[in-house]
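Note that one protein chain is taken out, while the other chains of the complex remain in position.
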Amino acid sequence: MPVHDSLVPARVAPTPEADLDRPEAGEQAGLMARLGRLWERNPLPPAADIEALFTARLTDVRANKLARAWCAAYHEGDAKRQRALLSGLVQGHGAQKQPAESAVRLFKRFNALPDGLRFLVSLRADMLRWRKQVAGLQALDKELEALLSAWFDVGLLTLRPLTWDSPASLLEKLIIYEAVHEIRSWDDLKHRVAADRRCYAYFHPQMPDVPLIFVEVAFAPQMADNVQVLLDMAAPAQDLAKARWAIFYSISNTQAGLRGISFGNFLLKRVIESLVDELPQLKSYATLSPIPGFADWLAKLPAAEVEAIVRDTKKVRAGAPDGARWVERLRRAAQGKPSEVVQRAGFKLAAHYLQEMKNDMPLDPVARFHLGNGARIERLNWAADLSAKGLSQSCGMMVNYAYVLADLDDNLARLQDGKPVISRSIARVG
Amino acid sequence: MPVHDSLVPARVAPTPEADLDRPEAGEQAGLMARLGRLWERNPLPPAADIEALFTARLTDVRANKLARAWCAAYHEGDAKRQRALLSGLVQGHGAQKQPAESAVRLFKRFNALPDGLRFLVSLRADMLRWRKQVAGLQALDKELEALLSAWFDVGLLTLRPLTWDSPASLLEKLIIYEAVHEIRSWDDLKHRVAADRRCYAYFHPQMPDVPLIFVEVAFAPQMADNVQVLLDMAAPAQDLAKARWAIFYSISNTQAGLRGISFGNFLLKRVIESLVDELPQLKSYATLSPIPGFADWLAKLPAAEVEAIVRDTKKVRAGAPDGARWVERLRRAAQGKPSEVVQRAGFKLAAHYLQEMKNDMPLDPVARFHLGNGARIERLNWAADLSAKGLSQSCGMMVNYAYVLADLDDNLARLQDGKPVISRSIARVG
Amino acid sequence: MPVHDSLVPARVAPTPEADLDRPEAGEQAGLMARLGRLWERNPLPPAADIEALFTARLTDVRANKLARAWCAAYHEGDAKRQRALLSGLVQGHGAQKQPAESAVRLFKRFNALPDGLRFLVSLRADMLRWRKQVAGLQALDKELEALLSAWFDVGLLTLRPLTWDSPASLLEKLIIYEAVHEIRSWDDLKHRVAADRRCYAYFHPQMPDVPLIFVEVAFAPQMADNVQVLLDMAAPAQDLAKARWAIFYSISNTQAGLRGISFGNFLLKRVIESLVDELPQLKSYATLSPIPGFADWLAKLPAAEVEAIVRDTKKVRAGAPDGARWVERLRRAAQGKPSEVVQRAGFKLAAHYLQEMKNDMPLDPVARFHLGNGARIERLNWAADLSAKGLSQSCGMMVNYAYVLADLDDNLARLQDGKPVISRSIARVG
Partner (left out) sequence: MPVHDSLVPARVAPTPEADLDRPEAGEQAGLMARLGRLWERNPLPPAADIEALFTARLTDVRANKLARAWCAAYHEGDAKRQRALLSGLVQGHGAQKQPAESAVRLFKRFNALPDGLRFLVSLRADMLRWRKQVAGLQALDKELEALLSAWFDVGLLTLRPLTWDSPASLLEKLIIYEAVHEIRSWDDLKHRVAADRRCYAYFHPQMPDVPLIFVEVAFAPQMADNVQVLLDMAAPAQDLAKARWAIFYSISNTQAGLRGISFGNFLLKRVIESLVDELPQLKSYATLSPIPGFADWLAKLPAAEVEAIVRDTKKVRAGAPDGARWVERLRRAAQGKPSEVVQRAGFKLAAHYLQEMKNDMPLDPVARFHLGNGARIERLNWAADLSAKGLSQSCGMMVNYAYVLADLDDNLARLQDGKPVISRSIARVG
């Protein structure tokens, strides 16, 4: 449910999706209902029971029964009770002599329950959400993150295509989790998984109904420069025989509980490998991406800095408004009659922004993801996303990141030297 | 491939199984053959390449290509070259500043390759086999074991029944890996997975064609006391409606490369849960197990100690031979006309042996496994396995370990206090 | 695509569904495109080729190549060309000495092509649609119907449940083919296959993606009396533990090309068998059905006949309007404040209509289907379907047909004696 391509700090607990974040809502309910409940609804488990969760042998029957009961109580509890249960866990953890080993034992015990892994992912989403409300959660989370990091190692995941023949319940999750370009209807969804498109997701074998991260791919004879065109349901189907470019136009993470666990960086490389096999006519691979932090960054830029960037652009110097005014100007221009001067200045500003670094990494979250994969900044596109969100975040501009397999390592090395790799056209602009 | 129920230190590298231990022989061969080879067959990878395996980012294209090449070279190499490649790896590892993290990175890189997990399991089997020949392998193995321990966490495994409708290539592995009572033919195999039997195995989702550990189950109106009866292919099918006892008569591990990784302890509990659902008419669960260390132990027992054990058995005192002579006597008696006195003495000796502890654990490897699961020693059976192996190891005796779910934790607690739990009948005997 | 529960003469060729009726649109297109084309687009196959289709041995390579070419030409042709191709076939057929055997050979040849059965079903839909435009089609259709009748024998079909986990492309077909109560959206669809509902369809193994006929089932503590309640997406989920009645509230045929082929009569019996196994708490089975011919029938009823029917209903006699006026009156009453007198008269009229016979079968098409299955007319429900269609066809009334397995044969026997079986409550009314 957290957003991804935009890689903004994962959305924490948007209400309607909160339930979906716990897909056990459906399946696990049955299981849980069948569990005897050891504690009444109100009282919390006694300290001795919590102690057993942390200390008993992994195969102990009683401790595992307690674990089931704890999970059932958690599953059925409201948010208040869930926080109380987590609090109890944190206290139990704090009382352990060997906190790290004890926590491992706790989570392995949970993982051994039916649908345990699913439960843990959901539990961690709550832990992240409540880490400020429940003191001490962070220490526990650190242990859980380490375990999940091993259990979701990319070597254990499988990449699977999603098509219109996939289960409706699975495709529905694309609607729910799509975080970049909203899927507005089932017709829109059908268009995204149509025969002239591809959609791939990573799955964990223990959660085969949950796409962990997914990417939507379109094909075109040239590098795409406008996302509305791609999203247009009325557009005729592409002739795949003529496709030369694969365009990754949307990437979304789905599990808040897997934040910080890095399988995303493998996704595009795996997808490219798969496409190379299936569609050998493809020659190039690129994204069509938003620049989500651009408007916010520009709005805060003092007039002098703006001027330093756009200095070379003819006729722009005069007036020298500050960044906030530029944001307005760019948005207007994107929607109106194109002014070559403004467009050129916009490109200069965006190109500058995309190369801004912070803590040795690109400032823009999407740039951080793709440049961190070894892609390079290929081209800026004017009036490429005129949706409300596109105008608001990126002043309507979009950027292509190109994935050239042979260059990824070198590009990444240069990024780590502080210099994101840009194409010649960007260089000319910026 | 290591033996299990008998839990002797895993058989290291029996020749015919050595190849089977690397099931890639089949599938991965294709993959590997397709890989370009970076190094000629003879030269080993240069140090810089090994360095990259340990240090490059996990997603680096070149390092992953090197990893493929290393695996391909290893896969195609003969034993000598394989040891040389492992040696190179050990040296590379030794040169790392952060050896633990570097090793993790190396193995995660391998795991991310197609069929990588399978390869690592096979690689570890070699590492264990050659740990004395290749200096420094143990440190590397320690890291690999930790990773495999997470990746084969029981929460990631699935328990699946094997039946006569399972793929022949899968069932064939039962013949190869059965370590307790040899499967002599496909007719024998068919009998073991017949409709009146059950066979369950744990599988890892990335290796769906490899049973990691499997158990064979028969059903009977009473607790079984003779394994030849169970193995008799000519015996009529059991009427499951009349079954009251589930008898676990064979448990085998299959992967030398997973030695020390403990999912085996969950197996019987999971199988019992499954049987409770499917066959509610069952009332009790027990094994019919060999006593593999008995004869060896007894053969070394001085006469005085033997006498102390059998003292109360009428008429036995006279002559007071030593253990070695007793072994012969028991074997003869098992095959000949039963002598009540000898049988009683045999039971006393076996009951004593089964309760022997070493390093706070039962001395006998099978007892260690089942008592370590919380089972109790239920009954000794005379002339219960007259096969060459049965006579040789156990003087023809077998033991039932009873699994009473409600008692497992307590039994185990008492074992940890040094006192294995035994039934009354055993108590009377010993 | 033809309608079913309403069993009106199968809808012939509604434009938008015409394409869906030939699902090869997708899959077969590829195949067809790969076929070499023997004839240019315009010219029709020469008579010798047509002759070969009818006379060559079934295994002849050339004749089968011609058959592929004919199907490809048909598949790609527009309606005009398709009719010309059919015309050519009819002429070829007419020229045969043994027309029946020749036609069988022709269709078996088509059936042996990839996706041949699917093509034949689609072809027959066209033949039915154009039987008046293309002289002689009827004779050919008779042969095809006989073959399809064998190939779609109920013993070759499988009954499968459809759920929200079914492929989206399959569920979409419910939206397209639902003929009784329109599925208005994907949310509506999800509600129809929700966990507290069931939906079953018959499938042919060669067309696993095509539900041939499907029924939607709801559950309730009592016999349902209002379809809007059942269709209300906002209604809370039923507690299946409390269900006593299974309500079949929609049945739709999907394939115009299978008209006259009778697997529908087995459907409800099979579904009941399946429900008996899955939900033993169910006690009774009934439909909630429209009375599609009622308003049309009543509108033509002279005043005298109306009066004869409603005579006993107090206060109704006066005025004695004709049937057309009664239709208006009933519709108004259904939507307005209920008048007991009008309602009683409405019930009398509907009960009378449901028992009307024509050619020894019930006049109403839905009654014909359910009474022909051995169900009985159980209860009339006032203001049970206030949709435009419900008001228009049935003046808002609906009827329950009860399926009592033990009575079906006898009920059917009595129907064949000319007396549909009705419940006491209906008897009192009518």
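Going in written order, the chains are labelled A, B and C, and every chain counts its residues from 1.
We adopt the following convention: contacts are C-beta pairs under 8 Å (C-beta built on N, C-alpha and C of every residue); 3 or more make two chains touch, one makes a residue touch a chain.
Worth saying up front: this structure is predicted, and the values here are computed from it rather than measured.
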Could you tell me which displayed chains border the chain that was left out of the figure? B, C
From the listed residues B:Gln138, B:Ser169 or B:Gln281, report the one that touches the chain absent from this view. B:Ser169
One chain isn't shown here. Among C:Asp60, C:Glu305 or C:Asp322, which residue touches it? C:Asp60
Considering the entire assembly, which residues of chain C contact the chain that has been omitted? 57-62, 108, 111-113, 116-117, 147, 150-151, 153-156, 205-206, 265-266, 269, 373-374, 405-406, 408-409, 412
Residues on chain B facing the left-out chain by the touch rule are 26, 164-172, 186, 190, 195, 209
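The rule is simple: only the chains that are shown with their structure count from here on.
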Make each chain a node and each touching pair an edge, then name the shape: line, ring, star, complete, other. line
Distance in whole angstrom between the CA centres of chain B and chain C is 60
Two or more other chains are touched by the chain B residues none
